[in-house]
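Note that one protein chain is taken out, while the other chains of the complex remain in position.
We call the chains A, B, C and D, going by the order they appear; numbering starts again at 1 in every chain.
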Amino acid sequence: MAGLRVLLLILAFLFSVIGFSYSKEPIKIGAILSVTGPASFIGEQEKNTLLLLAEEVNKAGGINGRPLEVIIEDSKSGESQAVLSAKKLIERDKVVAILGPSTTGESMAVIPIISQAKIPLISLAAGTGITEPVNERYWVFKTAQYDRSAVEAIYRYMQKKGIQKVGILTITNSFGDQGRKALLELAPKFGIQVVADERYKPEDSDMTVQLLKAHKAGAQAIINWSVGPTQVIVVKNWQALKLNIPLFQSHGWGSKKNIQLAGSAAEGVIAPLGRIVVWDKLPEKHPQKKILEGFVRAYEAKYKTEPGTFAGHAYDAFMMVVEAMKKVGPDSAKIRDYIEHKIKNWPGISGVFNISPKDHCGLDASSFEMVVVKKGDWEIIQ
Amino acid sequence: MKKLLFNSYSGSLFFCLLLLFAGFLFKDPYLNTVLVMAGLNALSALGLSLLMGLAGQISLGHNGFYGLGAYFSAILTLKYNIPVPLSIIISASLSALFSIFLALPALRLKGHYLAVATLAFGEIIYLLLNEWGPGGPSGFGDIPKLNFGSYTLESPLAYLIFIWLLFWVFFLFSQNLTTSTYGRTLKALHSSEIALKTLGVNLLSLKIKIFMLSAFYTALSGGIYAHFVTFLSPANFSIFYSILILMMVMIGGMHSLWGALLGALFITLLPEVLRPFKEYDVLLYGLVLTFGLLFFREGLVGTIKGWFQKWLIS
Amino acid sequence: MAYLLEATNIFKSFGGLEVLKGVNLSLEEGKIYALIGPNGAGKTTLLNILNGLEKPDSGKIFFHGKEITSLSPENRAKMGIARTFQLLEIFTELSLLENVMVALFAKKPWGMLKSLFLGEFGNPREGEIKSQALTYLEEVGLGSKAKELAKNLPAGEQKLLEIARALALEPRLLLLDEPAAGLNHRETRFLGEVLKRLNEKHGLTILLIEHDMELVMNISFRITVLNFGEVLAEGPPAEIQRDPEVIKAYLGEEL
Amino acid sequence: MELFLQFFLSGLTVGAIYALIGLGFNIIYNTTSILNLAQGEFVVLGGLGMWFFLEKLGLTYPVAFILTLGIAGLTSLLMERLTIRPLLEKADPLLLILVTIAFSILLKGFLMFAFGKDPYGFAPLTEGAPILLGSAIIQKQVLWIFLFIILTILFLVVFFNKTLLGRAMKACAFDALSAKLMGIKTSRMVMLSFILSGIFAGLAGILITPITFMEYDRGPMLTIKGFTSAILGGLGSNWGVMAGGFLLGILESMIAGYIHSGLKDAIALLLLLLMLLFRPAGLFQSAKTAGLRKL
């Protein structure tokens, strides 16, 4: 009898779980974003962007007459939850494509699932491993520039300035790890020597030691690779130590909030950033200018804050999928093919995309501008 | 019938079958996935329940065992081509050996101090996986699915059946242990270690064994997890996993093995139920947990038992 | 002369405080001994040392002619030294029966894996242990309460439970720390009879710490009086009772 | 040598943060034997609250300071009322600890809605360049933290060891029933300890945010570090906890500096584990004294 009670209880529970599933007309695409948790400052912008864009699309009559529904799942910045979210989107909601996840680790975690389900995934994260080796990533694309490209942009700049010895600081999460690998791997190509390879944890509160070690090792410049508050702490420590060597940040630096938080310390920090942060300083005829302007204005109108580079990743991913669906209809395989073959010279927020069967990202170092912080604002280094 | 259900052996079998039945009935692969996760969590929680409810030793380091079990098994299959079931067992045993690092401090530490020592252990494993694990913090994938010879478990349903039957078997084992004198001796550990010493009980062996057993359960669950999701990265194996299963054990009811089962189902399904509330789910989740713990002081098991008694009387 | 237990020149201090200052103690097999003395004299400490819970700073302990000074309490229990506690150490969450069963388990263990796979049903020892445990409970008069949780017993009966549990070890030497505290006269007499019977029937050697002089004088063969960590007097009850030093330090004058 | 000095000062900086949080645990632990694992969330509340009053509402420093402490104290009181009081006398201590974890999740959710997900910061108490010691630097804010740590410790030591009220609060943790038999209103003592600890956590939040910034889900990490330092030094002993915090900070810094920055936490924790084997009640507390406590 105890069992019977328990049975009723469990059944009731299960039914309530199932009760929330539904099936309707609209075309569904899914998104897995770090809406909460440590990476939520990324997921937040991305979520805002998707909501904004979906609204616009539907206002304009949807996709070939059918409304579009974007189902956003919160991965809580964790991989198990991202996996569950992916399963839910695929198995319950039967989405035709998935945008996200927001971070490299989560993206890596869901790849096996979407590959098996044969659903295209357009990741919003940076790690090179997400789309490479490309023959094993048939279904995976991404709209954030490769770490590699960001590293190339930095190294190329350094080459120009004659910097040969660098110290690198990376955060011990997936993003930092992939960045570190790229930094170490590409250095010799540019004749650069990594003299210090230091790490810290996402929750660390002082990086003086790492900076100082790099400096003592003879670094002529520091490259910090992280996202979140730690990149600001590094900046502050760097200023306090008065090392007199330049500090470079990754492409995760592109949020005004970082400058605000760092205050005067941010002056002179250099980073390869997508053009969204400097759109107003671009020449009129730049191919991205119009798109950037339109998006930034709309975003600011709706959310009263500036979008950062992360918002751009979501914008590009969404637009690619929408364009594909408009052309080939809501069919997963066709969407994938469309993106792989037809996104050529395609101006987006993060750059001008050239996706091919060999390159599922389609952005290179030229999608970055080297940007320096001057008087609390971004400035392009010519 | 009543007798049969009361008997924990058939009762638990019935319960597991019920979950399998739910899996067949709804044919919702997503729900099955969630239930597989619940099964894995239940197995981990069962291990922790033996350690905490029975032997009164707290552990915040079980994430370490979960991680070791998963990583070892994945590496064994990928690098050494060991058949998956075998590698799961080997890795669980191997991970269990690591529990000596917990059992030794547990000989001298109690309460909060033991909690921190175990937490440190779990955290060290987590950090080492980050530093030395294949793929570092980014993790690695392409881990083979669970297979028996030529038969490979593909669908969530297959995993559902596998994990819950496995859980049932381990539930029975645990049941055996708690009702035996060995189990009673473990319970005595709770109240007086000094008295046990003077009765000639070898505390070292007692503690090492129960820590190993508990670790084995959790590592086993971790191993299966690896071959279920086929991608691993250290982030899954942080301290929060330990807190999660601790929560399951407590909210289910620490003093009964059923607690691990009910707690795992409750905590695993809770986010699914809260899904329609979108971002508010964090708030609700906290609210449900807080008040769950407040009102089900004896755990879900105790509460259900209470209802049941009333039902019998009325 | 072969003693069952011999402790020579035991020293022990806590922090700077010397609690035992060269105590000697020898127990012949099959006799009942008592250890008395003012509060804080070091009686419990001495017992802890005999039983291995504390290590002496110096001095040696022999059991059956074998030195056991550095042996762990577990091993001493296995050799046949059992004890009870002044401040109770019972297994509060277990029933009386289970309390005693645990002691029996320790004597003849049945491994974890066997318990795991076979459980209660496949385990022939389980029934055997249960009936044995019951006899020990009956020995101290708690047979009728076997199923009750130990924590729900009144204080006096918890003392008896400890004795039953100690007996389950089938010890050769039983160390009792104030077993009669909390018992009234009648119960104390009953306890005295139990102890005497155990002594006569099984030849059990007993060392008893007690402040109840009636019990002590009644059943002990010889008494050792400890005062400030030193032996003040040693001898048969009648002698001790008349010793003016003992009266001054411990027994006191009639009210 | 120059490096060593800087490593040491960095260690002090981090250690000061750990110590400040670790001390917060002591207040509630001293009166209830509970570890309040929502401590980190209260620190976050302090940091974010201060930011809100200071930057968002533009209040002056003292006003914002007092308001923040007030809110932290009140929230803590609310927590005590809602979750601890109904359980305190009946429940397993473990359950109480879990309840604090559950409440921390709730509070975290609340913080997310109230403040959003971005990290925030505000100016330190005194602006200006860091202080130079030889060629090594230390931030001014850290000196402020030192000052507050010393003040708090003095307060705690005097309060808990010299006043009757403080001792009565401790008595509640050792044996609540006997405390009642002395005529001590235990529920009031527990309430008081929660308010105190809330205020104290709020203070910690205000002090460390200028250095580390603060976002809504920083809580668990702060809790774990504070907890670890408290155990390292010896839970319940204020000096011990403070020393534990600094020791942990310096240890991490030295390991990062001289051995391996990626493994600094792993090595520090390994040392902690080894230390616990030999000093099971923390470095600065004897096992005997700790053994007299319940938990």
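FYI, contacts are C-beta pairs under 8 Å (C-beta built on N, C-alpha and C of every residue); 3 or more make two chains touch, one makes a residue touch a chain.
Just so it is clear, contacts and distances are computed from a predicted model.
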Per UniProt, the name of the complex member that is left out, chosen from "Phosphoribosylformylglycinamidine synthase subunit PurS", "Amino acid ABC transporter ATPase", "Inner-membrane translocator" or "NADH-quinone oxidoreductase subunit J": "Amino acid ABC transporter ATPase"
Neighbouring shown chains of the undisplayed chain, as defined at the top: C, D
Selected residue (touches chain absent from view) among D:Y61, D:F155, D:F174 or D:W239: D:F174
Touching residue (missing chain; options C:Y33, C:F63, C:W110 or C:Y250): C:Y250
Of C:L50, C:L153, C:L173 or C:V194, the one touching the omitted chain in the full complex: C:L153
Identified contact with the non-displayed chain, of C:G40, C:G111, C:P124 or C:G203: C:G40
Interface with the undisplayed chain - residues on chain C: 14, 37-41, 43-45, 86-87, 152-157, 177-178, 181-189, 211, 213-214, 217-218, 241, 249-255
Residues of chain D in contact with the chain not shown: 164, 167-168, 170-171, 174-175, 177-186, 288-289, 291-293
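Here is the rule we go by: only the chains that are shown with their structure count from here on.
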Geometric centre distance via CA averages, chain D-chain B, whole Å: 31
Whole-Å separation of chain centres (CA-atom averages), chain A against chain D: 35
Rounded Å distance between chain A and chain C, as computed from the means of their C-alpha atoms: 72
Shared-contact residues (touching 2 or more other chains) in chain A: 36, 172
For chain B, residues that touch 2 or more chains besides their own: 130-131, 279, 282
Inter-chain touch pairs (all): A-B, A-D, B-C, B-D
List of chain B residues in touch with chain C within their complex: 172-177, 179-185, 187-188, 190-192, 194-203, 209-210, 213
In the complex with chain D, residue positions of chain A that touch it: 36-38, 40-41, 44, 172, 198-201, 203-206, 208-210, 212-213, 216, 228-229, 232-233, 240-241, 257, 261
Residues of chain C defined as touching chain B within the complex: 51-53, 72-75, 77-78, 82-83, 85, 89-94, 98-99, 101-107, 109-112, 115-120, 123, 125-126, 129, 165, 168-169
